[in-house]
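Sharing a structure, written as structure tokens. Questions coming.
Shown here: the complex without one of its protein chains, the others still in place.
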Amino acid sequence: MKKIKVAIVGLGRMGKAYAKNLHYKIPDVDLVAACSINKEELAFAKNELGLTNTFSDYDQMLKKVELDAVFVISSTDMHAEHIIKGLKAGLHVFSEKPLAITYKACKKVEAVAAKYPNQLAVVGFVRRFDPSYRYAKNKVDSGAIGTPYLVRSQTVDKDTIAEWQIQYVTKSGGIFHDFNVHDIDLARWFLGSEMKTVWSVGGAYKYPAFTDAGDADNVMTTCVFENNTMAVINASRTAMQGHDTYTEVVGTHGTLRIGRPAAMNRVEIYDQHGIRQECVETFWDRFQEAFLLMAEDFVDCILTGRQPELKLSDATQATKAATAFTKSFKEEKLVKV
Amino acid sequence: MKKIKVAIVGLGRMGKAYAKNLHYKIPDVDLVAACSINKEELAFAKNELGLTNTFSDYDQMLKKVELDAVFVISSTDMHAEHIIKGLKAGLHVFSEKPLAITYKACKKVEAVAAKYPNQLAVVGFVRRFDPSYRYAKNKVDSGAIGTPYLVRSQTVDKDTIAEWQIQYVTKSGGIFHDFNVHDIDLARWFLGSEMKTVWSVGGAYKYPAFTDAGDADNVMTTCVFENNTMAVINASRTAMQGHDTYTEVVGTHGTLRIGRPAAMNRVEIYDQHGIRQECVETFWDRFQEAFLLMAEDFVDCILTGRQPELKLSDATQATKAATAFTKSFKEEKLVKV
Amino acid sequence: MKKIKVAIVGLGRMGKAYAKNLHYKIPDVDLVAACSINKEELAFAKNELGLTNTFSDYDQMLKKVELDAVFVISSTDMHAEHIIKGLKAGLHVFSEKPLAITYKACKKVEAVAAKYPNQLAVVGFVRRFDPSYRYAKNKVDSGAIGTPYLVRSQTVDKDTIAEWQIQYVTKSGGIFHDFNVHDIDLARWFLGSEMKTVWSVGGAYKYPAFTDAGDADNVMTTCVFENNTMAVINASRTAMQGHDTYTEVVGTHGTLRIGRPAAMNRVEIYDQHGIRQECVETFWDRFQEAFLLMAEDFVDCILTGRQPELKLSDATQATKAATAFTKSFKEEKLVKV
Partner (left out) sequence: MKKIKVAIVGLGRMGKAYAKNLHYKIPDVDLVAACSINKEELAFAKNELGLTNTFSDYDQMLKKVELDAVFVISSTDMHAEHIIKGLKAGLHVFSEKPLAITYKACKKVEAVAAKYPNQLAVVGFVRRFDPSYRYAKNKVDSGAIGTPYLVRSQTVDKDTIAEWQIQYVTKSGGIFHDFNVHDIDLARWFLGSEMKTVWSVGGAYKYPAFTDAGDADNVMTTCVFENNTMAVINASRTAMQGHDTYTEVVGTHGTLRIGRPAAMNRVEIYDQHGIRQECVETFWDRFQEAFLLMAEDFVDCILTGRQPELKLSDATQATKAATAFTKSFKEEKLVKV
């Protein structure tokens, strides 16, 4: 069986996770090269993955190594550039979300990708690949809950990393781009329409430093869609219980709730605190299976010629909406997307 | 032990329920008179409660019967008038919510009540008396979840009565006044602040006739409070599972969810549908204990001279906010409360 | 409306609770007399309930006060004698469980009761009156789970009172009579048959003093019924989470679980312990509504002439089985009931 030759750029926390999936868990993939500007990350590639082709220069990697595809897991501000260069080098490109934090940058990538119609360019919205989300989508598509008209969706982190995130928000685009881009994609997916008007509110209720950084620790956005359906989207950096991400789809004939409780496993504890379940700590704990399924799906599309469900335009729409959220939050008014 | 003499006006579905509580379940009360413009309702008072003093004219009842208090459970549009007349007759007055559907009418009642400082005038927000809501409030007040900054609250009816409600919405003031006035009161209660700006969205997703009646079957409102905290408030007439009312209070150090699942009882069913709990059918099934506790609390305030927690101004604020919700929904814009 | 005149004997923890229900919550009852050998308990009757007829001698009370019924809430070892004297005095008698801790004593009461066919003699198995248990019984009777063939039932106390109970076990008959008599009654109720063979095991796993007292802190009994169905019945004095009583009825076409989780209320807590519900502390917290419904049902049977569902023979069978459990536990062998 032919294996596809893959490189990765970016080996931070997420990059390492992707690299291990590509190296150990997807038999159809040969992870042959890695690029990072960080020495510790390159050492990981050499020592733990046994890669001999490691680069600190992305252009050099694309030039020197024979590749079929590249995974762009670099920092958010580099995604667009790395995707474009990958496409120009003749590769299929998978990128972590978001595509970019400006609409303009997204459209630029779309324009380049349009010139390479035989190469895949996919931004990964991982929740679409989670088995529970997938199951819910199939239920909705089969008419099990009638016509969906309301989505509630939240991305909620355990507050263990809130303080560490303060320095990170300037690069990530802020809480709407970094957290809610997932919820935006899901609301569009379930409601089958584009956002028309949004109102975002929130604040730095626990860590005032987020206000100083022009961001927030908790936000909420109400959205009306072109088909008059609605969504409410929350993000939080300060949950005590764990990574408590969930989505609820309300239809005329039923409701689906996906992801609650955010239980760590199938163990219930009965003790002096009552009856309880412990929660997943991080989004990785919650979605690690989906990350693998997402990479497998990308590889399968390359091998079989199947078109991926996710289009670049999905990523562009998500960025457009997150930008509108940010504007609404900062200017304290309704914003047209 | 002295018993207080009580009359009731209005013996519809809710009035009958109040009357039975007053008659059978509160030993400190003598239910001595009832008033209704409806013959079937007066027949109920005579035949089922054994009341001899029944009236079709409210003024006559107040004039002819010696009373300590009156319960106003008439239709929403009569609340204000019935409260004012009761006060002027020297009685303590308990009224079902809402106080009135205009701010002006509320302020008028407040002005009258101010002249009778020794008589109680209370509008019943029943959820404050539900043991689970009370327990949550005590937890919040004790600091168990830190500082609350977000309330999610919904009033959701099983869709069995949606069609019947269409003709009723003109009298009730619409879905915001009829459903969300409770959620507004709870959000104010938990967040300790007044609403500043609101945005209401929604539509008639299942029963288009609500649009024709100037109302909706599902709505959602986002609110920002003067202390910069936030709330999202939903109402639905179309749930399949049952009366699914709940409230979530999110704080800097924990979250409380009150009322979910809306289980009918402590029975779980394992069968071909999976593992499931059936839900309460109506708000009465869910809150019947709270309705009794609320009436007992009012009676206890009369007997002991204790001041009730609920002020008339709470009812006025709720109406003011519900009016702003309605305006925002109709004019499709942000509204200052 | 005629009220029935009621006396109570025994005003300990449970007796006080019964007395308050009879006095404040059942309009058809006049609680007119109380008897106790304990001064503090009589003071409660005088000062808190305002009773003028208080006695330290049961015979005197029966002789001097005009009564319709008596509630026997005295210590277990006095139940049989108090019931018999009540019947002989011409009264309807309600007794707390168990009827007695020997089969012989039960049969003696049955024999006396047989001579007074127009007087009710009922031993209260409170769980049959709990709305969730009642709902489950109706489901089973309607065929919702096919033919029941397995009951799992447990009576589990929070360990806060375990040490206090050590001195109490000699009077109560031990853990099988005191705890499992309820589960025995429920298993008979749901399976519609009598126990044939039992095996009881257990020990004093947390409080060795129970072994010294000839008892245990945790026990488990397997039962085969005459119709070849089966039950497993547990008791525990040592739970950390709360009073965690539940019953599961397994049938050929479905299963019902009654009572789990033993949640205190409808509040879920999200905090550093995960997602949790606090539990009811005591059986009273769990079954207080059922205790009231049970007393109301007894009063209603008196007023309407309706026969109660519970027969004295139900109590005799429960004692017979609990005695067999005890024998099996002590002799470490299978026992025929």
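We call the chains A, B and C, going by the order they appear; numbering starts again at 1 in every chain.
By our rule, a contact is a pair of C-beta atoms (placed from the backbone, for glycine too) under 8 Å apart; a residue touches a chain by one contact, two chains touch by 3 or more.
Keep in mind the model is a prediction, meaning the values are calculated, not measured.
Within the full complex, the residue among B:4, B:204 or B:263 touching the omitted chain is B:263. Looking at C:46, C:104 or C:253, the residue that reaches the missing chain in the full complex is C:253. The omitted chain makes contact with just one of the residues A:109, A:256 or A:337: A:256. Looking at A:2, A:39, A:115 or A:266, the residue that reaches the missing chain in the full complex is A:266. Annotation for chain C: contacts to the undisplayed chain at residues 146-147, 149-150, 199, 201-203, 205-206, 218, 220, 222, 224, 228-230, 232, 234, 236, 238-241, 250, 252-255, 333-334.
By the touch definition given at the top, chain A reaches the unshown chain through residues 24-25, 27, 131-132, 135-136, 139, 144-145, 253-260, 264-272. The set of chain B residues touching the chain not shown comprises 239-242, 244, 261-264, 269-279.
The rule is short, and it goes like this: only the chains that are shown with their structure count from here on.
Most remote from chain B, judged by the distance between CA-atom centroids, is A. We define each chain's centre as the mean of its Cα atoms; on that basis chain B and chain C are separated by 38 Å. Centroid to centroid, with C-alpha atoms defining each point, chain A and chain B lie 43 Å apart. Residue positions of chain C touching 2 or more other chains: 264, 269-272.
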